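Let me give you the structure first, and then I'll get to my questions.
Let's turn to subunit A:
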Amino acid sequence: MALKYSSITKKVIMSLAGLFLIAFLFVHMTVNLLVLINDNGETFNKAAHFMVSNPIIQFMQIFLFGGFIIHIIMGIVLQIQNWKARPKRYKVAPYSEMSPFSKFMIHTGMLIFLVLIYHLYNFFFQAKTGNIEHVVYNGTEYEDMAKLVLVKFRQLPHTIIYIIWLLLLGFHLDHAFHSGLQSLGFNHNKYTPTVFIISRIIAIVLTVGFITIPVVIYFYRQLPV
Partner candidate 1 sequence: MAELNSKIPQGPLETKWTSYKSQAKLVNPANKRKLDVIVVGTGLAGASAAASLAEMGFKVKAYCYQDSPRRAHSIAAQGGINAAKNYQNDGDSIQRLFYDTIKGGDYRAREANVYRLAEVSNNIIDQCVAQGVPFAREYGGLLDNRSFGGSQVSRTFYARGQTGQQLLLGAYSALSRQIHKGNVEMYTRHEMLDVVIVDGRARGVIVRDLVSGKIERHSAHAVVLATGGYGNVFFLSTNAMGSNVTAIWKAYKKGAYFGNPCFTQIHPTCIPVHGEHQSKLTLMSESLRNDGRIWVPKKLEDAALIREGKKSPLDIKEEDRDYYLERRYPAFGNLVPRDVASRAAKERCDAGFGVGETGRAVYLDFADAINRLGHNVIEARYGNLFQMYEKIVDENPYKVPMMIYPAVHYTMGGLWVDYELMTTVPGLFAAGEANFSDHGANRLGASALMQGLADGYFVLPYTIQNYLADQISVPRISPDLPEFIEAEKQVVDKINRLMNIKGKTTVDTFHRRLGHIMWEQVGMARNEQGLRNAIEEIKVVREEFWKDVKIPGDAFSINMELEKAGRVADFLELGELMAKDALMREESCGGHFREEHQTPDGEALRNDEVFKYVAAWGYKGENTEPDLIKEGLNYEFIEVKQRNYK
Partner candidate 2 sequence: MDLTLKIWRQPNASSKGKFVTYKIKDISPGSSFLEMMDELNESLVTKGDEPVAFDHDCREGICGTCSMFINGRPHGPDTGVTTCQLHMRKFKDGDTIVIEPWRARAFPVLKDLIVDRTAFDKIVQAGGYVSVNTGGVPDGNAIPIPKVDAELAMDAAACISCGACVAACKNASAMLFVGAFVSKFALLPQGRIEAHERVQKMVAEMDRQGFGNCTNTGACEAECPKLITLENIARLNREFLAAKLGARKGENVRGGGGI
């Protein structure tokens, strides 16, 4: 099915999925940042519980995974087409490009995907399988996700992996928003420079926002006794 679409249709689908994923990342980051509230993780745990138990969110999860899968499959299919389009490479590599990261989207994308599996194993599946400590607030039992986060990010290797991963995500995002809009046909000499700025701001905000969590935890938080 995907193979039959024209290259532009594939790009359009991929960019729509990508823009959806950017929106998801903002939600994810906002929830994550709650872990930094100094209340022994109560706010964060409640929010996390909402995210895994609310039926609407559960329903949305299908789209989220769908978005990931479509984005990845389209990316790979297009990339194979692109590699095939130049069977013999240059001796002196092409010199110019608009942004340094735009050339390595497939590479950053693949690495992000690999660590994503690790990330899902660390958190998502732990929560789903119930293989996790519980905590009681006002008589209701919640998964203690906050503690899990704390435990993980007190380990240096783990924290370093996450920081590198998030930086890769930042590089990937630098060529995301404006590129998505371009693929959808939005380019106007009056607005496009602003779109580029917005795009970079999105990349920086998401990267810094996510990275703050492991950094703050590693340096400023103690494990609860």
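For anyone wondering why these and not others, all candidates are chains of the complex that A comes from, given by their letters.
In the analysis below, a residue touches a chain if its C-beta (ideal position, glycine included) is under 8 Å from a C-beta of that chain, and two chains touch if they have at least 3 such contacts; residues count from 1.
What you are looking at is a predicted structure, and each value in this text was computed from that prediction instead of being measured.
Participant: Among 1 or 2, which chain makes contact with subunit A in the assembled complex?
Facilitator: By the stated definition of touch, the match is candidate 2.
Participant: Across the complex, what residues on subunit A touch candidate 2?
Facilitator: Residues of subunit A touching candidate 2: 3-12, 77-78, 80-82, 84-99, 102-103, 105, 175, 178-179, 182-189, 192.
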